[in-house]
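Written out below as structure tokens is the structure these notes cover.
Of the protein chains in this complex, all but one are displayed in their positions.
Right, chain A next:
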Amino acid sequence: MLSLRKLKLEFNGWAVLSLLIILLIILPNINILSNVFKEANDNWVHIKTYLLEEYVINTLVILLFTGAFSLIIGTSLAWLVSVYDFPLRGFFRWTLILPLAIPPYIAAYTYTGLINYTGVIQTFLRNFFDLKINQKYANIMTIEGSIFIFTMFLFPYVYTITRAFIEKQSASLIETSRVLGRKPLEIFWVVVLPISRAAIIGSTTLVLLEVLNDYGVVQYFNIPTFSTAIFRTWFAFGDVNTAIKLAGLLMIVVVSILFLEHLLRGRKKFAYTTTKVRPIKRIKLKGLKAALAFGYSFSVLSIGFLIPTLQLLYWAFLTYKKIFNSKFLILMLNSISLALISSIIIIMLALIVANYTRISKSILGRICAKLTILGYSIPGAVIAIGVVVMFIALDSQLLWLYRLFNTDSKLVLSTSIAMLCAAYIIRYLGIGFNSVETGFEKVGKTFFEASRTLGMTITETFFKVDIKMIGPAILSGFILVFVDIMKELPLTLILRPFNFHTLATQAYKYASDENIYEAAIPSLIIILISFTSILIFHRLVDKEGEDNGHRN
């Protein structure tokens, strides 16, 4: 009896905290959702009459193809790198996440600058071979072009999360299948794909949401999409309410997609079958097969990382005299500390919610799990409004406290970096949660239950058993969030305090006004920092993997 009551109380602790965190996510979004039900005005009618159809169709087309291509590229590379051995496999294994370090809008500018009339390719052909290309073939500013950009710079979500799953999860299954005489491709279709379904679909959903909330790429390419509609209403009509109404609609669509995803994931759970999580014994590829595997990985890495980085390096070389100064140290410090602190908080909160939702069997728990992604689903600039409203309300509640400290200001929190941190949490909790959840799903509840049976509390189990088992998932979640915050733009731009600049805002400062060459240096530093952090974390995870297994 006693232990049952103990369980209840303790569990309530996790539940209360999780609900509080979810409340933080929901509050700014309520403001947005409540607008959906407000009466429509002329602007709404105008949008419905002239724009909505095309916007929705374009958005769907981009979503469909970006989703499909990211899924194919991400999953195939994750499979290739985990199960086969080919030249430079170890190098590709961790570098293939790097395209994520390049913000898609910077990638859009970079590729445009690379292939347009003044770009390196055409200039070279013109000056050395007197060749002039029909500009129609050098145009990337199309729907196809935007799908290309989104796929090449977002697929690492799928790659990273799926690879982490395959590597840790499927060794025994794959080996059993091999023993039973299955061919590698068969194993992929029959065994690996079904068990990694949750990871693949979950990570593809992240890609889709990122596409939905993007404004930079579609604005530059001038492709009318749903987010264009939101901003056209806001900026051109000056009608924030209708803009938010559109964002609210978008949010409803997203929540529906998420429930669909839940259905697609199915109810089956696949968890560790033994206590020993062994690394997969990789098959060595030879000859043509090895060359093909190498060629494929290398092409993806080149298009998604090497080529744009080289282009940016060239532009940085052209402009560094004008742009580069000691202020960049401060920018780096700002960017790194902000991303570091926010990512740590986000991962801690994600752990709390994920631990709650996996133990809880109630509907409430499942709803919580879905709601974490809410902030990721709509354009950042719209969330920013919700966050400002929330913090100003918070400030007015805390006025008595400020008086104690003798400040005149009425807006303390909302003029501080705390507002920005909170906004990051609201936006990126879903990313952290997704990774942690995948980790928990992989581990299953067996060990948790064993530990509970042996008399440990939920909290003790959490620290002594669970966290240790899902270490790699925590780290990969951390990397994704960290890299995302490093390049985050709209929230940072709108919600930062006075005189607070980051590398991302510096890059935007130049790029927003078509000074793309000048934007190269801050962009490169973002890439460099992401690169270094990814490298460090991969070393950490690999070391851990080596300690657990026998060979790498």
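Everything that follows uses one rule, which is that a residue touches a chain if its C-beta (ideal position, glycine included) is under 8 Å from a C-beta of that chain, and two chains touch if they have at least 3 such contacts; residues count from 1.
In this section, contacts and distances are computed from a predicted model.
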Original post:
If you look up the hidden chain in UniProt, what protein name do you find among "AIM24 family protein", "Pyruvate ferredoxin oxidoreductase gamma subunit", "Iron(III) transport system substrate-binding protein" or "Xylose isomerase-like TIM barrel domain-containing protein"?
Top reply: "Iron(III) transport system substrate-binding protein"
Subject >> Omitted-chain contact residue, chosen from A:76, A:360 or A:415 >> reply: A:415
Subject >> Contacting the left-out chain in the complete assembly, out of A:19, A:191, A:310 or A:341 >> reply: A:341
Original post:
Touching the left-out chain: which of A:201, A:312, A:336 or A:352?
Top reply: A:352
**OP:** Just name the one of A:319, A:377 or A:451 that touches the chain not displayed here.
**Re:** A:319
**OP:** Spell out the interface residues on chain A facing the chain that's missing from view.
**Re:** 2, 5-6, 9-10, 12-14, 16-17, 43, 46, 50-51, 112, 116-118, 123, 132, 135, 139, 141, 219-222, 224, 228, 231-232, 234-240, 318-319, 322-323, 341, 345, 348, 352, 381, 384-385, 388-389, 392, 395, 407-419, 421, 457-460, 490, 493-494, 496-500, 505, 508-510, 512-515, 517
